[in-house]
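The complex appears here minus one protein chain, its other protein chains still in place.
By written order: A and B. Residues from 1 in each chain.
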Amino acid sequence: MIEIRDLQIKYDDFIAINDVNFEIKEGEFFTLLGPSGCGKTTTLRSIAGFLKPSKGSINVNGKNIINIPVEKRELGMIFQSYALFPTMSVYDNIAYGLKIEKRSKSQIQERVLELADLVELNEEQLQKNVSDLSGGQQQRVAIARALAKKPNIVLFDEPLSNLDAKLRKQLRLELKRIQRETGMTAIYVTHDQDEALEISDHIAVFNDGKIEQIGTPREIYDHSATEFVCNFIGEANSIGSDLIQYINDHTDKNRFNPEAKHYIREEKIKLWVPSNSQAVPINATVVDGVFYGTFSTYICKALDTTLRIIVKEDGNTTIDSKKELTIYIDPKDILEYGG
Amino acid sequence: MNSSKITKFRESNYLSKIPFYLFCIFIAWFILSLLILPNINVLVDIFWVDGQLSLSAFDRLSRSDRAIRAVLNSFLLASVLTITVNIVGTFIVLATEYFDIKGAKLLRVGFMSTLVFSGMVLNNGYLYVYGQNGVLTNLLLQVFPNMDPNWFTGFPAVLFVMTFACTTNHMLFLRNGVKGLDNNTIEAAKNLGSNQWQVLRQIVFPTLFPVIITLVIMSFQLGLGAMAAPTMVGGEFETISPLILNFTQRPASRDLAALLSIILGFAQIILLIVMTRNEKKGNFMSISKTKTRVVKQKIENPVLNGIVHVLAYVLFLIYLIPLVLVVLFSFMNLQGISQSILSLEYFTLDNYADILSNRSNFGPLLTSMVYSGGAAVLAVLFMILVARLVMKNKKNKLAEWTEYLFYIPWLLPGLMIALGLIISYDSPSLLLFGNSVVGSVWILPLIYLIMMLPSTLRYIKGAYYSFDNNLEDASRILGSSSIRTFVQVILPALLPTALALVALNFNNFLADYDLSAFLYHPAYPTLGIAIRKNADAANNVNAAAVNLVYSVIIMGVSAIMFYIVYGRGSKIGERKSGIKKSKKVIKAPVIETGIGDTGVSDPTTGGK
Partner (left out) sequence: MKKKWLLTLTSAMTLFLLGACSSEESGENTGDGGNNDENKEVLVYSNSLAGGRQEWIDEKATEAGFDVQYVEAGGGEVLNRLLAEANSPQADVTFGMDEAMFFELLDEDLFVEYEPSWVNELPEETNIGEGYFHPLVEQRIFLMYNEEFVSAEEAPENWQDLSDMTEFAQKYRVPAQLGSGTDQKAILSILLQYVDEDGELGIAQEGWDEVEQYLANGYQTPENEEQLQNFADGSVPISYHFLGGIPAAEEEFGFTAVPINPEQGVITMREQIAIINKGEDNDYSAAEEFVDWFGSAEIQSAFVEEFGGLPVNEIASESASDRLLEIAEATEPMEVDWNFVRENLNAWIEKVELELMP
């Protein structure tokens, strides 16, 4: 449905993004993820039409839209700062796009009420001034406003980053629900990897104006294509050269290049394994531990490497500091970059 | 369409660009034919004598101790004033908006009085208190009979008057800043164990820092351009602006005026650059999205609380007594006025009856209201558009220069700009589409408009910083055209500032005399002309009384204007733009940077 080809955007001489390519299918929830300044918002704004690419094309249903002005693109967009019109009531904010389409009063009212229902705003709130609403409510208004004209594609520019953690989680689920209910295609910009993993069908990880990897959340997590992606998504332990050498020594083949960098995700380090496992047992010393209720984390030292491991609490295991133990690392879980 | 230049403009619709290009052409025409050409012509006219450059003005000025002293005095005044005005200004804002002071509403009225009570009239009022026959002087004389009754003169007197007269900007802008503070940050600081003073010093002031810097610069400029106070109470303490006005009025001395004015103008431009830097550094006042309104802080220390209360009310009296006396004296007859004695014996309504019964006085009032009102509205609308262009193309050198060119009127006194227009267009000119400015009705409002541009642009630009850039994007993506976005979204958001500016500009030019005398159309004399006619000391011994009555009338008109346009307007505006309660914007709520009216660029209200 949406096809971005060889996209490049320049600010004066500075190349903000380069060589960006991706495709989004209809009804998909597609996330652009990356640290700030990586070019994800720039990409989104060029899709919206606020920025004009210096190279490349943006095709929607096979048609290049880069020369179509913003207001004719028929996209919805939700902003980080909500960008609600301060001089209008909640109702007028939601109705704004419909009024531009010159819909009849009754049509507008019907649609606004429908949207209010969708985003769970009540009628009393509709008559209020936007500044009288809480942050979460304001974001609901922003969503309703963006959806008013039933756009096929909705762009989200870090819409939840200004909310507190709990509200963020709650609205995240709601966004997903609304996306499913309306069947829209969502392009979502965030720097929050948990959010990206939870909400997306596909993720494009941006770094330094380029896409590092595109894939489903699981692909990105389990098979991070680059060291950057590996570090940016989830938590990973860096494995030192001594430990890699040790693992190389204890496996059939010399499978790891000692010159490369190696990582393993915290939860992939096991304290016990089935007997048919390929995992390499390693002696380690516990340095510190924290109890989180359903799980605990331990900091262990093994050869030249400090590892953080996650252990699911079943109520039976207690691990003391300074205790020696054996940990298991399955070579297939080790991510290798460069070399 | 692929060049990077076009990306800067971010506009991509051919059709919607037509008005944009037309507007660009209009700006280019305006700058070229109304700002650059006339001023070059007037400078050439002044400095080119007999076909060669004459720089004798430098020589004549440098030989004049008086002129050099005046320049130094202006800078001295500006420097010291910066400190005193900001102390008083900050105090009155904190007293009315931040601390829990009993009767804050009443105090606010007093502190806001300088909005309408300014210029010569204000100085006159202060003299009724501190002057030779002033109320306070008489009291002091009873205690210290040997005291010099003329004690209120020179630098200290000028400093005193201006310290209180120049806090208008604080009441407008710092007040908005304090109102925009996030109460949560204050509570957080208290929670971390800060006492009230620490909260103020470590949380409140740093948050307000950009506004305060702007105000520091504005105070400095007010000091530099000081006009009314040095003339009225300065005595031997002379400053530049009265000299400039003086020299401007004599054709042979105009080169001196131009030179002095350019000195002042450059000081202004340097400050402007400093201020622009300050703006660029960021206006990020608060990143909180769910801001809570500041709860007025009760001062915990009872002694301190008492002191602050007393101070606030003393200041209130300092602000209000001169105003009250001006109003009262306008009801006294000439004996009462000239001896500064308030007494029922001298009470008379004749002063008012004379002026109000004369129907020919209403025409000029109406003319002045239309001229300065029209110029004010158009100047604000024009600068809203220009500021938008400038803000949208921040990195574009052309846009940057466009902005600076609009500050040209700061470089020369109004009279000289008027002269430039006359020199350039005293016969029908193609640049004015076959019109000539001489003898036209619209040249006077046009000059008003030109003189209003620089400070209007400053303030409007500041206001643009105060709201979310995404608003515009949001509107566009909902299908709204650029023009519709501008009218429905941007204009309403700018409205409180725009209206305040209309009112300020209106007041500045309502009673203009110097420009009027030069340019008014015979069929439409202005208020300034009418005042002079009725209050010319050479022809009317009653001049002082007539002046007082006019002062009171002008204050009344200004006050009404402020009430209609700003008082009520800003309440609605504030509510709508959400300044009061929660905040949706990252940028500062209101960092309105502007450069105050200086005697150079604006004629003082009530002068002459």
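Quick note on the criterion: contacts are C-beta pairs under 8 Å (C-beta built on N, C-alpha and C of every residue); 3 or more make two chains touch, one makes a residue touch a chain.
These numbers come from a predicted model, not from an experiment.
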{"item": "Partners of the unshown chain among those that are drawn", "value": "B"}
{"item": "Chain not shown: contacting residue from B:153, B:261, B:402 or B:551", "value": "B:153"}
{"item": "Candidate in contact with the missing chain, chosen from B:31, B:381 or B:405", "value": "B:381"}
{"item": "Residue touching the undisplayed chain, where the options are B:71, B:199 or B:232", "value": "B:232"}
{"item": "Absent-chain interface as seen on subunit B, which is shown", "value": "60-61, 63-67, 123-124, 127, 131-132, 153, 231-233, 235-236, 243, 246-247, 249-253, 256, 334, 338-339, 360, 370, 373-374, 377-378, 381, 419, 422-423, 426-427, 436, 438-442, 445, 491-492, 495, 498-499, 502, 514, 516-525, 529, 532-534, 536, 538-542, 544, 565, 569, 572-573"}
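Just so we're on the same page, only the chains that are shown with their structure count from here on.
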{"item": "In the complex with subunit B, residue positions of subunit A that touch it", "value": "9-12, 45, 48-52, 54-55, 67-77, 79-88, 96-97, 100-101, 129-135, 138, 145-146, 148-149, 155, 162-163"}
{"item": "Of subunit B, residues touching subunit A in the complex", "value": "1-2, 4, 6-8, 10-13, 16, 289-290, 395, 467-468, 470-471, 473-481, 484, 488-489, 492-493, 495, 575-578, 580-586"}
